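The complex appears here without one of its protein chains, the remainder shown in place.
Showing subunit A:
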Amino acid sequence: MAIRVSLLLLVFLSSAVVSFSLYEDQVGLMDWHQRYIGKVKHAVFHTQKAGRKRVIVSTEENVVASLDLRHGEIFWRHVLGTNDAIDGVDIALGKYVITLSSQGSTLRAWNLPDGQMVWETSLHSAQSSKSLLSVPINLKVDKDYPILVFGGGYLHAVSAIDGEVLWKKDFTAEGFEVQRVLQPPESSIIYVLGFLHSSEAVVYQIDSKTGEVVAQKSMVFPGGFSGAISSVSSDKVVVLDSTRSILVTIGFLDGDINFQKTPISDLVENSGNAEILSPLLSNMLAVKVNKRTIFVRVGGEGKLEVVDSLSDETAMSDSLPVADDQVAFASAHHEGSKIQLMVKLVDDLDTVLLRESIEMDQHRGHVDKVFINNYIKTDRSNGFRALIVMEDHSLLLLQQGAIVWSREEGLASVTDVTTAELPVEKDGVSVAKVEHTLVDWLKGHMLKLKGSLLLASPEDVAAIQEMRMKSSGRSKLTRDHNGFRKLFIALTRAGKLFALHTGDGRIVWSMLLNSPTKSEACERPSGINLYQWQVPHHHAMDENPSVLVVGRCGSDSSAPGVLSFVDVYTGKEISSSDIGHSVVRVMPLPFTDSTEQRLHLIADTEGHIHLYPKTSEALSIFQREFQNVYWYTVEGDDGIIRGQGMKSSCAGETADEYCFTTKELWTVVFPSESEKIISTLTRKPNEVVHTQAKVSTDQDLLYKYVSRNLLFVATVSPKGAGEIGSVTPEESALVVYLIDTITGRILHRLSHQGCQGPVHAVFSENWVVYHYFNLRAHKHEVTVVEIYDQSRAENKNVWKLVLGKHNLTAPISSYSRPEMFTKSQSYFFAQSVKTIAVTSTAKGITSKQLLIGTIGDQILALDKRFVDPRRTLNPSQAEKEEGIIPLTDSLPIIPQSYITHSLKVEGLRGIVTAPAKLESTTHVFAYGVDLFYTRLAPSKTYDSLTDDFSYALLLITIVALVAAIYITWVVSEKKELSEKWR
């Protein structure tokens, strides 16, 4: 072990790899980190008898968090795994947060003040079913407080104190689905109501001490139930029948079941299908019918009557007990640009306890969820605070008619990111003020000088730090010389666009996508992808760049698409259109029209290709290149990759001249019994390759095979498509391909026996690096494949180049037979990986780093030289000089090269890199539940001085030198004179 460590050290030292670590005081200078939780699903307030008022939330990003009610900050937060969705959250014993997750199979308790896990219990589950968490308030069994959990066909009673399973009841045999667990006060009997095959209502009376069934009653309902249920009181529930037109009140008082049917048409005229809304209101239920929300009161004998109706865009909270045995609930809806928040008593809907109207940004959409909490004001009256979740997933706390705080939780679900430039600084409208006078400037530099000479006092150090944080207008809204200031445009799952400033991560603008027609089917399209639509270079001063957002009305891939064009500087939607066809794939073409709008092709489900923008100029540009446009589709389920070429214009009455048909040119068919596609990848279309050749140590020249039309495909044996370790090494094989997408030629094919996915890959220039699991070695591996062109290998002779007898300038056709060879090498890698990216710089000169998003949600920067296929065990002197590192069997993980230093990008999903104008520097943006940004210089900032550079020291040195020169000159003059007089 010691030898290995020392060898690693040796490798590290001998290769003299520059470490990219930061000093402590450099954290936050050019990186920022934002913590989010995601769209809130459940919220539980904890305000009584608590010094710090907080709200416990669980979200759709599988986060359980405790938020400060005063400021909205996160007290603590836990991100559960991607497959560990939270089903319920509650507070038990006043000190534990209980979460039920993974379809009712995992129950955890977290300490309320600090979020430490207190206990975790894995519950037995036999089948997947809906799950239910119930924390009875006043149920006590022998000094223990049971929590009742239904999930996977079992009902468990779990001790709240230590998580021990007190008893469990097996319902798997009957197929019984528990809908409600009700516990009458002051009774040790709990009522468990559920449905059997959704047509028979069953009530079990279970002794809460032992779990034994005391009594069981069942009754068949001939019509059958639909799933939704609303419990209105301790002995009554209301369900919808399977036709969704009859409300059935089920009473089960004293173990007797009775049904009472009320057709909805009795309550409302011309009713369509009804839907029971989720809020729990006492003696009342909310039903959505005919696009209205009606409130139905349940009378003592199960009689139903409509008491109120509201528009269906109203969000409602659960009922909340307020003083004097009264129960209140909150409702919120939009009125113009304002939100109307009302809190009413359930028993008496005319009594409005609170009515507030709050100005709301229209880019937040309508209210999605409301949670309310009450407090006692100083004048003994009830005050209410409401936590609302908006359509864009943002979370706001409303209190006393104002927004106390808001959190942009939409940013926890970023789906696509692109970059945009900031406006050019114009003379007239300059935002740039002279921030420092000369004196300030000098003072600052004197401070820095002191710091660098280790003379600074602690106050000075603090001042330096503060100055650095605010320095050099890094959050200005104009373009800078080095290209350090940029906008990251992020599209979220809610269909909202955010522009984030690279300087400090603030939101410059945000915009919720709107459907142009506002039709009923498509009110709010969901965004799929972002493309750079227009990037003006010629008219950069007076034209704004814009991005194209491709959206879809609905989750189905055949749903009609929506295009939206958004101005990057202002965040305003320039135009948007329903395109009338579906969107399967969007292909940006390498052509722009005279206004520098990029041509895009959109493929629909019928195999037609549509050209955008729909202008005659774009059409003429496209017609010129018509013959040379190819595309491909990957049919992952069938294991087929098809290549297509353009054929002709669409025929048919609905077609316009911008629609084209395609013909199939090639297919690659993977045998379904032995291979399954798990990953495909192409190069980034805008990547810049600086040099086509690579000089090896023996003065030999290797030409990179740089083609934009290469597709990397990874397949595994169908058996091995599951989790790691689910198969034996003999059963699983991983095969990787490099396929030319014009001709369908397989350029490279390599099979790894005994290996398994998931495959994470990165493709850049002429190399692919991919990460997978080796079952034989029980380790993760990283393999690099580099492709070199042999057809130009004879262009090495200088005289040929001088005399022009080379084929370097000849156009390259994909139809030529490729003469290429590959070099590859595999290395062990100690960590599993979530995503891999590669740095990209403006000219592609700077050496590259792999950015590996590890399983610990951190980002590791690994020099590309470590994954060089030319590494050998004992590199010669010349090879060492070239920078070839001696071969090792595993890639080093150097703790200092984590670019996220001590931070975690929770739930990391993707890493985006974008070049700055300065060649040495690249922007890195990582997104997941959290956002993280930093600037990287893979080969250090060789082309600029660092921010820490002490100009004062330089100035002083120059002055001192000049003075010294002058003094010595005077002295020498004098001496010479005196010599001459001698």
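Simple rule for what comes next: a residue touches a chain if its C-beta (ideal position, glycine included) is under 8 Å from a C-beta of that chain, and two chains touch if they have at least 3 such contacts; residues count from 1.
As a convention for this text, contacts and distances are computed from a predicted model.
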Query = The chain dropped from view, which UniProt name applies: "UDP-arabinopyranose mutase 5", "Large ribosomal subunit protein uL3m", "ER membrane protein complex subunit 10" or "Non-structural maintenance of chromosomes element 4"?
reply = "ER membrane protein complex subunit 10"
Task = Among A:645, A:729, A:758 or A:856, choose the residue that contacts the chain missing from this document, as touch is defined above.
result = A:645
Query = Out of A:83, A:138, A:877 or A:978, which is the one that touches the chain we can't see?
reply = A:877
Message = Of the residues A:48, A:83 or A:627, I need the one that contacts the missing chain.
response = A:627
Remark   = Missing-chain contact, candidates A:222, A:458, A:671 or A:895, resolves to A:671
Key: Residues of subunit A in contact with the chain not shown   = 3-4, 6-7, 14, 627, 638, 640, 645, 647, 663-671, 674-675, 735, 739, 743-746, 749-753, 774, 777, 781, 783, 791, 810-813, 815-817, 824-828, 873, 877, 887-889, 980-981
